[in-house]
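Below you will find the structure I want to go over with you.
Apart from one protein chain that is not included, each protein chain of the complex appears where it belongs.
This part shows subunit A:
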C-alpha cells in the first residue's frame, strides 16, 4: 500500500517541528517514507487530498464494547473495528462483556484472531475473576501472555475487599493492570439515575455520588497497602476525582477515565424518560459535568473514553427501568470533544493512554509505522442516524451538534476511510 497525503496539516502537540505544519506525507508499505513540503508521486501511489485534511497520530480508546462472541446482534468485532477506524481510532481496548466472558488465554486468542486484518487494532481485557463472577481470580498471567492488556469484571463492582487486595498483589508479579468499577453496590442499591433533583421529580431510584466515592476511597486504601497498578474506569463524580487526585499526590499508581457523555450531558436529559440516556454510571448534574471537564483539562482524569456500548433496539425500546445501560460513542467522540476542548487538547486526549495498557506509542516521523487519523476539525454538522456506523443505533448523540469530521485512519498497512454510504 503506497499512499500520498497531500497538504495535510499535522496536529502533533508533542512534536514542535511538525506541529501545525502543512506537509505531504508519503506512506510506503505501511511506513512513513517521507514527510516534506511537497512530494511528487509516481503512478503506483494513491493520492489522498481530502478537503481541509488534518492528520494526527492514531487515536486510542480505553473502553469499548462490541458483542462477539455471544451478542453479535449488538456488534461484531469486524464491524466494530471498521466503525472504530472510520471514527478515527487505531487502537481500542475491548471490554470483557461478551458471552461467555473472556476469562482464559484461549478466549483472548480468539478475540485477537477475530480482529486480525483490520486497520484498527483490538486490545482485549480479560475478566478479573473466573466467569466474571467476582469470587476467584482468573488466570491473569496466562491471559496477559496471550495479549490481554488488563483485567476487569466489566461494570461489576468488586464487593469483596479482600479479592481486590489479592488481585492487586498478584498482578504486581507481571505488572498487570487491575480495573475496579467505581460503585458501592449496597449504597447504590437499585438506583438507575443520579440522585438529585431530577431523579426525585421523576420518581427514579437514585445512585448517590456517595456510592462512587466510597468505593474509590476503599480501592485507594487497598492500593496503598498492596502496591500495584489500579485503573478506575468511567468515573462520574467530582468527589471520586478528588480522591484519585489525592492518591496520585501520595504516589499511588492509579489512573482513571471519564465517559465523554458524562462531560457533555446531564441528568436533565432524563426528563422524558428517554432510555438512550440511561448509562452506568448515570449522567450527573451540570455542576458535576463542569467539574469533570476541569479535571480533564488539569490532567487529574487520565483518559476520556467513549465507553462505546452498542445495544440492539429491543434492549432500549422498553420502559426506562427495564432498558439496558449505555450508548454508542465512537462515531461522535471527536465531534463532541471539540465542543468542550480546543483542537490541540482534543487530539492530546485522543492520543494519550496507550502506555498505561502497555501498547506501543505512536509517532509521526519518517521510518515509523504509519498509524494516522485523518480529519477535518472545522466541519460542523448535526449527528444523524445515517452517520451511525455501528450495528446498533443506540446513540444519545443523535440530533447533537458536532464540531469536527473524521475521514478515517491509516494503520496496520491498511486504510479504513469513510465512503459515500457512510454519510460522507
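The rule we apply is simple: contacts are C-beta pairs under 8 Å (C-beta built on N, C-alpha and C of every residue); 3 or more make two chains touch, one makes a residue touch a chain; residues count from 1.
As a convention for this text, contacts and distances are computed from a predicted model.
Participant: As a check of understanding, state which of "GntR family transcriptional regulator", "Phosphoribosylformylglycinamidine synthase subunit PurQ", "Aspartate carbamoyltransferase" or "Phosphate transport system permease protein" is the UniProt name of the chain not shown.
Facilitator: Options "GntR family transcriptional regulator", "Phosphoribosylformylglycinamidine synthase subunit PurQ", "Aspartate carbamoyltransferase" or "Phosphate transport system permease protein" considered; the missing chain's recorded name is "Aspartate carbamoyltransferase".
Participant: Just one of A:273, A:325 or A:381 touches the chain that is missing; which is it?
Facilitator: Within the whole complex, the residue contacting the unshown chain is A:273.
Participant: Can you tell me which of A:287, A:322, A:342 or A:382 touches the chain that was removed from the display?
Facilitator: Checking the options A:287, A:322, A:342 or A:382, the one contacting the hidden chain is A:322.
Participant: Among A:102, A:126 or A:208, which residue is in touch with the absent chain?
Facilitator: A:208
Participant: So which of A:24, A:107, A:195 or A:219 would be touching the chain we can't see?
Facilitator: A:195
Participant: For review purposes, identify every residue of subunit A that touches the missing chain, sorted by number.
Facilitator: Residues of subunit A in contact with the hidden chain: 189-190, 195-197, 199-206, 208, 272-273, 275, 314, 317-322.
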